[in-house]
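All protein chains of the complex are present and in place, except for one that has been dropped.
So, chain A:
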Amino acid sequence: MATESAGSLGREELIEAYRVMRTIRAFEERVHTEFASGELPGAVHLYAGQEAVAAGVCGALVEGDYIASTHRGHGHAIAKGCDIGAMMRELYGKAGGSCNGKGGSMHIADFERGMLGANGVAAGGAPLACGSALSAKVLGKSHVSVAFVGDGAANQGSFSESLNLATVWQLPVVFVVEDNFYAQATGTRYHLRGLDVARRAEAFGMPAVTVDGTDYFAVRDAAATAVERARSGGGPSLVECKAGRFFGHMEGFDQQGYRGAGEVDRLRAEQDCLVKFVTAAGLSTSETADVDVTVDAAVEVAVAEAKAAPSPELTELLTDVYVSY
């Protein structure tokens, strides 16, 4: 696959990309064990395996750009620069969480970072990204909006309607479809008839490409092209990224018997985006080790602080329902 950006990215950018992906991986692996120990509440959907998509896409964005995420949103949030301490507190439902504990994993948001929110409703973010793109267009700003959507969520009417609206209004939006081959326990071979979602974009007259979602550089190049098109007034695009998830659909819920024997082991052994990246980027062992140590320590601190943090005050039940009432 094209590695245009492998050549054009400087050492610091490569290390930063590694740091982002490695942070997502460490965060998710840790959340997995925390959940298994019974300490962590809620519906938690892990992103491990798909890191190159969030990192590659957000790597092509600049400050002020927006993303609308999904129920599997930790990776998007981290790649967009959200604080993992606040995220971890949010996962534990604690005061000082990204949403002061009111949202949880499925609703992490940080508007200052352009992270418009994870979403509990399949494809719920696609129309929202059209909206933030409309804001930029009407307000004369150069901001681009990205909607992340799963393969399963791509079957929602709101997703098709968003593709249509974005082309008709020529919105500066990029739809990033993350095909991880499953919607819960239903395979894409069935629910998409094995066809690429990119073909649907073409039906709306929208440029679309399909890339290997475990290849950071492939994702980043495709995203950069789509983002540049949007920023320069060329309208919406779709980037479809294929990358399997390392964990079940949702923590504590999924025995994964629907997956083929050895599938996850093979994914981890052969399709690990981090391993591929280190090789392709030519990062040295000392370069990665420096990042690893810092990242692991930061995740450790995030968990310890989240556990120690107080719960929100009960008066919070009735705040934020309205601005004024």
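Here is the rule we use: a contact is a pair of C-beta atoms (placed from the backbone, for glycine too) under 8 Å apart; a residue touches a chain by one contact, two chains touch by 3 or more; residues count from 1.
What we mean here is this: contacts and distances are computed from a predicted model.
Asker: For the chain not present in this complex, what protein name does its UniProt entry give, out of "Fe-S cluster assembly ATPase SufC", "Alpha-ketoacid dehydrogenase subunit beta", "B(O/a)3-type cytochrome-c oxidase subunit 1" or "Transport permease protein"?
Answerer: The chain we cannot see is, by its UniProt record, "Alpha-ketoacid dehydrogenase subunit beta".
Asker: Would you indicate which residue among A:Glu202, A:Glu263 or A:Glu300 is in contact with the undisplayed chain?
Answerer: A:Glu263
Asker: Of the residues A:Leu46, A:Leu61 or A:Met106, which one touches the chain left out of the display?
Answerer: For the chain that is not drawn, the touching residue is A:Met106.
Asker: Determine which one of A:Thr33, A:Ser135 or A:Gln184 touches the chain that has been left out.
Answerer: Once the missing chain is taken into account, the touching residue is A:Gln184.
Asker: Applying the definition given at the start, please give the residues of chain A touching the unseen chain.
Answerer: Looking at chain A, the ones touching the missing chain are residues 41-43, 93-94, 97, 99, 101-104, 106-107, 119-124, 152-153, 155-158, 182-192, 253, 255-261, 263, 311-312, 314, 316-318, 321.
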